[in-house]
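Note that one protein chain of the assembly has been removed; the remaining protein chains are unaltered in position.
Chain nomenclature is as follows: A, B and C, assigned in order of appearance, with residue numbering initiated at 1 for each chain independently.
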Amino acid sequence: MRATVHRFTMRDPGDVSQLADAIEAGTVDPATIVAVIGKTEGNGLVNDFTRGYLVLSLKLLLAARLGVAPDAVARAVIFVFSGGTEGVLTPHYTVFCVDRTAAPPASSEKRLAIGRAFTPVPAPEQIGTRAHVAMVADAVRRAMAEAGIVDAADVQFVQVKGGCVTTEAAQAALARGARLASSDPNKSMAYTRVAGAFGVMQALGEIAADAVDEAAFFARPDLWCGRASVSSGIEVAENEVVVFGNAPGWSSRFVIAQHTMDDALDINGVYACLDKLGIAARGDSRAPGLERVACALVKCEPDARGLVRGQRHTMWQDGDINAQRHIRGAVGGLVAGVLGDTRIFVSGGAEHQGPPGGGLVALIARTD
Amino acid sequence: MRATVHRFTMRDPGDVSQLADAIEAGTVDPATIVAVIGKTEGNGLVNDFTRGYLVLSLKLLLAARLGVAPDAVARAVIFVFSGGTEGVLTPHYTVFCVDRTAAPPASSEKRLAIGRAFTPVPAPEQIGTRAHVAMVADAVRRAMAEAGIVDAADVQFVQVKGGCVTTEAAQAALARGARLASSDPNKSMAYTRVAGAFGVMQALGEIAADAVDEAAFFARPDLWCGRASVSSGIEVAENEVVVFGNAPGWSSRFVIAQHTMDDALDINGVYACLDKLGIAARGDSRAPGLERVACALVKCEPDARGLVRGQRHTMWQDGDINAQRHIRGAVGGLVAGVLGDTRIFVSGGAEHQGPPGGGLVALIARTD
Amino acid sequence: MRATVHRFTMRDPGDVSQLADAIEAGTVDPATIVAVIGKTEGNGLVNDFTRGYLVLSLKLLLAARLGVAPDAVARAVIFVFSGGTEGVLTPHYTVFCVDRTAAPPASSEKRLAIGRAFTPVPAPEQIGTRAHVAMVADAVRRAMAEAGIVDAADVQFVQVKGGCVTTEAAQAALARGARLASSDPNKSMAYTRVAGAFGVMQALGEIAADAVDEAAFFARPDLWCGRASVSSGIEVAENEVVVFGNAPGWSSRFVIAQHTMDDALDINGVYACLDKLGIAARGDSRAPGLERVACALVKCEPDARGLVRGQRHTMWQDGDINAQRHIRGAVGGLVAGVLGDTRIFVSGGAEHQGPPGGGLVALIARTD
Partner (left out) sequence: MRATVHRFTMRDPGDVSQLADAIEAGTVDPATIVAVIGKTEGNGLVNDFTRGYLVLSLKLLLAARLGVAPDAVARAVIFVFSGGTEGVLTPHYTVFCVDRTAAPPASSEKRLAIGRAFTPVPAPEQIGTRAHVAMVADAVRRAMAEAGIVDAADVQFVQVKGGCVTTEAAQAALARGARLASSDPNKSMAYTRVAGAFGVMQALGEIAADAVDEAAFFARPDLWCGRASVSSGIEVAENEVVVFGNAPGWSSRFVIAQHTMDDALDINGVYACLDKLGIAARGDSRAPGLERVACALVKCEPDARGLVRGQRHTMWQDGDINAQRHIRGAVGGLVAGVLGDTRIFVSGGAEHQGPPGGGLVALIARTD
């Protein structure tokens, strides 16, 4: 099996011409695409429709190329888009392909491995509960199996995308007497992120299933996973899981590494991640080794206590710019300055995904 | 003579309690304050009133402590405030004191030297012209003289703050037949920044007076000064100049260094500036040497061509967040991550102040 | 007694020159000022410092004119400022003066009457409780007495301004075991508004004291007061109350009227308020009678159900512009179009102050 990584930029959220060209040129086989992860130039908040616009545009392109209906594409490919290219960030998307027909590798070196799985659709009353956690944990285990990853330590990054209750669904559920973690869609999205993070922790053996306590949700920021990145939105019903790791039996030139970021200034964490890939670039945004980086994935959050390294930040009090937009711009600027590249996936909403006020960085790179 | 540097934070733009406490404690002698440079938490645009609020609050405090009228404070102290603490930045201000009665230093080592000067009030038709440039150049030379700086190479950072035409002043000037570089206050502010930058270049010998060509204003981004930081606003009429350098005859523990930033990702430039101060912190935001940094001053701008390292940025097209807010957040996040500190003065509007799409960083540090 | 109303505009939140001129000209006697209510051009949210800037500027002006300390002004004059001049609204403030030495009126006609009172400082655990409601109710009754208003039906508009728990106060209170309605400052502000609205209802006899039920707070939007306008902020500790009504014994040319607005489109309510003042201007924003209007006070809110007259609005989902800014712009545009004047005080946060999704309008006008 061979996993390949293709990064494209776009002029606007409806522009999928670079992928079209790559398909035309034979660089990308559309039948092998398993996931697309990217950043669009909306505000990244509830009324960001650039994500849906890009999904629709990609579905139309792939449907035409594959000769199937657009809806069939949505079932075959996992789309994870985060809005908000604050500061220097560049709108882009990364296409992940898995060629299951590739010849087995000659070497036993571990290479980029990708697996996917879906949960069932959780009932509204399951969202944000231990049952939800268990669903995600089960899907992560199945995705690991698909990726041929036996040792949880080989998992580097797990992307989860899950749904939330809508206002309508919440009202219907309450009407039949159900009890919801939250009937507010925004809060429900946060619950989905939390359940996703705990689900990854459970699947990776970082927490025992019977130690998962709903009372810890939001309340115990010390319980976090450095390899989980969870997003939520009304556009999906079930939870979609993509596991990235390094495993034998895979034959590409790509490997993946990750590191936590202790806070929004933790440049050390980014360099530590580069170290794992053997890329020496400390203090040099033009170091030749950086050209090996093929994909950068970052999760971050505005510190809930209102402080960064002991000094006040103003992100939560700003009525003009949402706190998530602030932190994406700042951490994006930092990571871009380290990597010398602005094509970085930076996502907020990092509850239980990395240390409080911090987050994580994952990098996919070509081997030398 | 001894120049000292005192950095304070505030809860809001009306909070000057930390300076009040320092005066109370004897740490700061209000009679020695020559300049205050800081960042407030407004939007940094035309309707940012946090700057005026802080100036008023500081004037009231100092007037009370010095037993003078508030207006007398404005004539004695140069206030330079930039709005916008996007991302991780912390609202703060740095108070610069010069004790002219300090005993001469035992050593001949160069130490932080500060000088100030004012231009006359330019006529509306002079703003943004060679005459304006000449005024600033002359003031920079006088400020250098006050600082005892003979060699222009010893100048590290020149802060200029100048006025602009108001709508009323422009109309009056046009009515009497004057010809203005611009009658639009915002554009006039940009002209003031440009004239300031060329004025510093001229004073520092980077460009000959007769080579200053108005046709180059805005049009020749390759002509820039790596030591000029110019801001503009309606709150001043004349141009105020503060020169920072290192010179003999000054006795503090502080020194200053600067370096250009080639673009918004130029982490190399920030580390090069630290190198000049003998602070080894490459890739380590918690390096002990960083505690010596007492003040960080950064100038930056969104690349006018719409690209950062060849990739599209979205700053100019964003109708919700102004481009200057974007770039301050990103570059602020980068420099904060290098220094491990969020108390950074980051200012946009860097026409001819550093390379196109880049800017400059100046750091004041205590010696070992 | 004579109550007079003086409306001024400003160039920026630090500009109090029009009031200074009026004092200079003898039009306004600073010793008679009892309240100032106005709109400043900030965002009207937590990080709006234009309110504090204007308060400081007014305190300095009045302190100088009255020969007292600025803090003494704050105890003598109630300042109520709402940020946000969205759309066509004009930054302005209205100065209310009471001359207690004025000769008794010859006529027994009711004229504008103003009374004020303060509550004690509520303990953190009292905020948003029935005890808080009782405090406000008591203050309203005392303010009515000061205004010489015996019949509650003569009260037209009650402005209440109250504090909220700060993060520090909340933590201290929780540490000593207190139970708070909310420890979140923003939510605490909403509780203060609700307690204020119920307090006015109770004082005006619209609800019996023993019918005030904390379970109805926020949950029973059908319980509302059409004469209460409550704002909250950290700048005050106690609750300040200003009662406006029409009463005998007052001798000015001013009268006040109010009317509810059933929803954000309820132009009928605005015209009904004009009817009460005998101003015929239906459909004519240039009707001569409108010149009699001296002050316009409006309270409004984005409909919580997401609908205006059955059609979806987007105010709550907008991540770029806060919902309160949206509704102020829309309702401000409507009322300005009716009155032909943009100097309108429009305030959001109308919990229990007017019908759900609606609010109220109060107009002070000169008699013919």
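As a working rule, a residue touches a chain if its C-beta (ideal position, glycine included) is under 8 Å from a C-beta of that chain, and two chains touch if they have at least 3 such contacts.
Given the structure is predicted, the values throughout are model-derived calculations rather than measurements.
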>> Going by the contact rule already stated, which one of C:M1, C:V136, C:I327 or C:L363 would touch the omitted chain in the full complex?
In response: C:I327
>> Given that one chain is not shown, which residue among B:T27, B:Q317 or B:T367 touches it?
In response: B:Q317
>> One chain is left out of this view; which of C:G87, C:P105, C:P248 or C:G289 touches it in the full complex?
In response: C:G87
> Tell me, which residues in chain C touch the chain that this view leaves out?
Replying inline: 9, 11, 41, 43, 85-92, 264-268, 271, 282-286, 308-309, 311-315, 317-318, 320-321, 325-327, 329-334, 336-338, 340-343
> For chain B, which residues lie in contact with the unshown chain of the complex?
Replying inline: 43-48, 167, 306, 314, 317-320, 322
> So that we can see where the missing chain sits, which residues of chain A does it touch?
Replying inline: 12-14, 41-42, 47, 49-50, 52-53, 56-57, 60, 320
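Note that in this section only the chains that are shown with their structure count from here on.
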> Looking at C-alpha means, what's the farthest chain from chain C?
Replying inline: A
> Between chain B and chain C, what's the gap in Å when you average each chain's C-alpha atoms?
Replying inline: 42
> Any idea how many Å lie between the Cα centroids of chain A and chain C?
Replying inline: 47
> Multi-chain contacts in chain C: which residues touch at least two other chains?
Replying inline: 47, 320
